[in-house]
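FYI, not all chains are in this one, though none of them got moved.
Think of it as A and B in the order they're written, each chain with its own count starting at 1.
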Amino acid sequence: MNTLKELLHIDSVSGDESKMTDFLIRYTHKRMSSWKVTPEIYFGDDFHDCLLLKFGNPTTAVFAHIDTIGFMARYENQLVPVGGPEIIEGCYLVGMDSLGPIRCKLHTYEGAAYHDFGRPIERGTRLSFEQSIKIDEEFIEAAYLDNRLGIYNALQLCETLENGWVVFSTYEEHGGGSIPYLLNFIQKRAPIKQALISDITWVTDGVHHGEGVAISIRDKFIPRKKFLDKVIGLAEKSSIPFQLEVEAAGGSDGREIQFSPYAIDWCFIGAPEDHVHTPHEKVALKDLDAMIKMYQFLMKHL
Amino acid sequence: MNTLKELLHIDSVSGDESKMTDFLIRYTHKRMSSWKVTPEIYFGDDFHDCLLLKFGNPTTAVFAHIDTIGFMARYENQLVPVGGPEIIEGCYLVGMDSLGPIRCKLHTYEGAAYHDFGRPIERGTRLSFEQSIKIDEEFIEAAYLDNRLGIYNALQLCETLENGWVVFSTYEEHGGGSIPYLLNFIQKRAPIKQALISDITWVTDGVHHGEGVAISIRDKFIPRKKFLDKVIGLAEKSSIPFQLEVEAAGGSDGREIQFSPYAIDWCFIGAPEDHVHTPHEKVALKDLDAMIKMYQFLMKHL
């Protein structure tokens, strides 16, 4: 869990993910000697702030987005959302501009968000929820479990993965934009036919804490039935707990795979969380464990 | 009309189009010996559930989407729309899950849709409108004329087509996603500069039953004027009845051609229907006839 705690303390609001990328590059270099297969590593200017790991001969890729929602300072003391954060009166935000570190409270007025910091914050400064992690025997509660848990899952997968891409993408919370060039590269370097989206979904009236990882049959977009049948069939064989999700809304990196110029099947698989996009996202540890096991199983058998 | 009736009885809600693809592959193999030109046939895993027929040396492609709107079973007896079906109290839906065939009524409550089937329906099961076909001397009335008529038109075109792609696409009713990889393939295999969208449009205050096939000057998106002028100029020479459509909303596979990485002109051409996205879509046979003739004419002269 130390890695997870480190991940939870790194700020990377959409468009400014480089600190997370740097962490993941260092982590990979430090850990990969103990991984079953040594991956090829791709990062740098040609990939903006993304990172790709190629293990063996891939047919499938796992995508985990490394950005988070947050806020951006506008004029006066106005705040503009980045992605879709909950606007919560009185919650604490943190960040940094050229004058130094920032810690302030969010206030709401007629639906809009403002900060109460003692001096002007430079235009365009990104702020994120102040982090506070609680872990007991059943649950983890923190800001940005979406998608630090998806990253953590991908890193756990690296330990034993023999064949597959593990891809850390940017911008997902704010409309996307990295998946198209990542896929362009992947399809030229070592093409895939299948993709799994390692991300966190919602507790709803049909998806509950503690009942396993959610395999999403649809959100706003709909993966192809043939591939869903294959994934669910394998999940049934795995004896790892899972639940099936059917939503009318919501999106993920899967959306950009759906609309890419390649015939790549995709499926969102992730633990469900409560209090989505608040400072207190909450996930059952059992579901996180099922998520990790399910990815290991599927990446072997898909 | 037997082919059309067969088409109307095949379920293929977006994301689950494989039964329609199988039909079209069988149909092509059975019929193509009598076609003027024998096409190259492309289908299979690299094309998901799409099918492409290449006749001669194409400069133009005809796109007909093979999916339909419908519903998906969520939790309890909730239904989530696939695409944009009309939610009609009391209409009959049919489908199939692992426990067997399903026939149920749709009920509405506060704008949401539910089913009344005697047992739970498995999560993610697709349901479609129960089919009922009425044909008299003037009109055809059935579920899913959109886009069974577009498919039928494309198949009629195959009889005499010398040069051109005929492409059967998926997912159109639910945001799209097949056109990008289809175009990627087409532009590598035998590139096009022009595309016609073989699909069904709306009867409105300016487009009426029986006044010919509609050539759409715009829907939500706007084709290039130069190409519209060329198409309309040819249509005028053809002496086939047509009417010009100008709408502010609605979309088609043309949208994904507009936003593709290729400079391909496109135009939507199709018969207008009443009772759009209900079980009782209605099209004038004269307009269907004009649609078929117009495609044959344009694909010769464009």
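Note that in this section a contact is a pair of C-beta atoms (placed from the backbone, for glycine too) under 8 Å apart; a residue touches a chain by one contact, two chains touch by 3 or more.
Predicted, not measured: the structure shown is a model, and the values here were computed from it.
Chemist: With 2 copies placed here, how many are in the full complex?
Modeler: Full complex, one repeated sequence, 3 copies overall.
As a working rule, only the chains that are shown with their structure count from here on.
Chemist: Return the distance between the CA-based centres of chain A and chain B, expressed in whole Å.
Modeler: 36
Chemist: If you look only at chain A, which of its residues touch chain B in the complex?
Modeler: 193, 204-206, 217-218, 220-226, 228, 244-248, 258-263, 265
Chemist: State the interface residues of chain B toward chain A in the complex, per the touch definition above.
Modeler: Going by the criterion above, the answer is residues 14-16, 18, 45-49, 72-76, 80-82, 123-124, 126, 171, 174-178, 180-181, 183-184, 256, 261.
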